[in-house]
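Below is one structure; the comments refer to it alone.
Missing here: one protein chain of the complex. Every other protein chain is in place.
On to chain A.
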Amino acid sequence: METVDIGLWGVPLAILGGAIRVSTPFIFVSLGECLTERSGRINLGLEGTLVFGAMSGYAVAYETNSAFFGVLAAAFAGLLFGLVHGWICKFKGVNDIAIGIAMMLLGMGLAFFFGKPYVQPVAPDLPAISFGWWSSIPQVQAALQVNVLFLLGGLLAVFMTWMFRATRVGLIVRVVGDSTDAARAMGLDPDLVRLLATGVGGALAGIGGAYLSLYYPGSWNEGISSGQGLMAIALVIFARWSPANCFWAALLFGGAGALGPALQSVGVTQGYYLFFAAPYVLTLALLILTSSTERSMQGAPLELSLTK
């Protein structure tokens, strides 16, 4: 494939392609966190779950030679991490944020420990679907290589929006997240609902991790996440706990993450490292811009320890 010189058009195209590529882990982690936070608990450990999911997904994919099993294994590992978090938080006097930080460090530590032997080997990649067949320009084709997990993430956002609106499970999660007392009065067990919501949230974060190691960047190393799990949590707040907004916000963050490489590709050599920091700057800027000293936060689950 020959590269065609498309000049500065390369920048928006690279950002679009990057948004699709980079955003997938954000989508999964933020949707998982959205579910957990809607049930009234915050799981900061998702960064650790993401890294552990990346490691376990990569390892299992390598051992079984199937990327699919890798994703399943990552989801299962994430589920376990979520359940441990949810189970510990059931006890009185336990703070979910402190446990989250502990789980984050534990997940990363375990991933580095078990992941050492897998830094060198090459595991199979996840399949991608080419949406760029109509164009003869290779950059367009490259940008429109869309991974199946990205599509799944989009569907999941739609599904969760529907779930929160029109299913019993969705309403129960919202009830528990909004008022523990009301939930108890209805005969629900808030701890159980939160345990399951944290478990499923963890599983989603694990899938996000598998995407990192099995598609983009597509290998396992210790610097694989660089805080994406934590940014995804900030993103849920910015998205006001709405799954659909989580999807769009993840795309935005993905695009910001692609800004550095995109500028590099058109030959900007000066200070492009600064643009690598764009997602972090964006996180800060958005949280500041969308917050207020006057208004109470709209849409926040009332039982969340962040907003209490």
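Criterion: a residue touches a chain if its C-beta (ideal position, glycine included) is under 8 Å from a C-beta of that chain, and two chains touch if they have at least 3 such contacts; residues count from 1.
The criterion applied here is as follows: contacts and distances are computed from a predicted model.
**Q** Which of the following is the UniProt-recorded protein name of the chain this complex doesn't show: "tRNA modification GTPase MnmE", "Dihydroorotate dehydrogenase", "histidine kinase" or "ABC transporter ATP-binding protein"?
**A** The missing chain's protein name, per its UniProt entry, is "ABC transporter ATP-binding protein".
**Q** Check each of A:L105, A:L155, A:L171 or A:A244 against the chain that is not shown and name the one that touches it.
**A** A:L171
**Q** Taking the full complex into account, find the residue in A:L155, A:A182, A:A244 or A:L287 that is in contact with the omitted chain.
**A** With A:L155, A:A182, A:A244 or A:L287 as choices, the missing chain is touched by A:A182.
**Q** Can you name the residues of chain A that touch the chain not displayed here?
**A** 165-169, 171-172, 174-175, 178-179, 181-182, 185-187, 292-296, 298-299, 301-302
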